[in-house]
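Below: the structure, in structure tokens.
The other protein chains are all here in position, but one chain of the complex has been omitted.
This part shows chain A:
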Amino acid sequence: MNDPVAYYPGCSLEGLAVEYDLSTRSVCHALGLSLVELEDWNCCGSTPASLYDPMLSATLAGRNLLLAQRARLKTVMTPCPGCLKALKGAIKAHALHSEAFEEALGHPYEGTVRAVSVLQLLYEKVGPNTLAHAVRWPLDGLSVVPYYGCLLTRPERSAQFDDPENPVSMDLLLEALGCVVPHFPFKTECCGATSGITRADVVARLSGRLLDMARRSGAQAIVVACPLCQQNLDLRQAQAEKAMRSRFGLPVLYLTQIIGWALGLPEQDLGLGKLVVSPFGVLPVRNRREPSHSECVENRGSPLSRG
């Protein structure tokens, strides 16, 4: 039913965000989305490349578009918003300066590949209704806030997905899992982004504000779709606590991890143990006996009737 999608994990999904990679592959597989990892993919250059020359960023990301074109895949999906920004920058650079772009890459490029985030792929190809039907262990009553971060939905003209100021796609997917999603005014505020290494003090303060607002919104956990946001909020939570003179203890899960848990995927396919703040205190325990699908739907009512 669904065409295969090129999968571009990005460097951090091989290291600090390895659980994002694991859970993305497992959830897409479980939901019938076929991912083909791009062979020989390279780093998009991230922020350091954009420091030097816009064409460096465009061609580094462009090389990956070329690989997708060679594999005859029309869509490339990346879970990392930083990589997504670079891919979209490459698409734009090709549209504006195709000659210089192709000359630098050393190969002709047709410009037919589009780039999406894992959030957009799940929202558009699966959607909240189908997801609600696939849920085996509903997270009823679990209060979580979705944190979209800076780049998933903005700027509007390049993201072309959801609202840049008040995105709701992740809210709807989380509600489909049974979660309670309180109003979170800092959905798209910046967590400090790439300054984690060079200015940890700035990141501690900005992430601290986010964690504080999440707690005040009544959240038991934060759900993210960006490796950098996850690191700043989870790995550096102790630094944020120190900066805010407060204690948060808020687990920060990847969207694909929480979906995977509700779908009943095995723990080792989701890498939940790799999170610094353990999510097991807040995630509802899954019983040993798997409920049958009809039991599940019966207990929760039709997802369509839940609005």
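Definition applied: a contact is a pair of C-beta atoms (placed from the backbone, for glycine too) under 8 Å apart; a residue touches a chain by one contact, two chains touch by 3 or more; residues count from 1.
Quick note on the criterion: contacts and distances are computed from a predicted model.
> Identify the UniProt protein name of the omitted chain, choosing among "Heterodisulfide reductase subunit C", "Cytochrome c oxidase subunit 1", "Ferritin-like domain-containing protein" or "Polyamine aminopropyltransferase".
So, among "Heterodisulfide reductase subunit C", "Cytochrome c oxidase subunit 1", "Ferritin-like domain-containing protein" or "Polyamine aminopropyltransferase", the name matching the hidden chain's UniProt entry is "Heterodisulfide reductase subunit C".
> Specify the residue from the set A:Arg199, A:Arg216 or A:Arg247 that touches the hidden chain.
Result: among the candidates, A:Arg199 touches the missing chain.
> I'm checking contacts with the chain that's been left out. Which of A:Glu37, A:Glu165 or A:Glu267 qualifies?
A:Glu165
> Please identify which residue in A:Pro48, A:Gly141 or A:Gly218 touches the non-displayed chain.
A:Pro48
> Using the document's contact rule, name the residues of chain A that touch the chain not shown here.
Contact residues on chain A toward the absent chain are 11-12, 14-16, 18, 40-43, 45-53, 55-56, 59-60, 63, 104-106, 150-151, 154-156, 164-165, 188-190, 192-195, 197-200, 202, 206, 235-236, 238, 273-274, 276.
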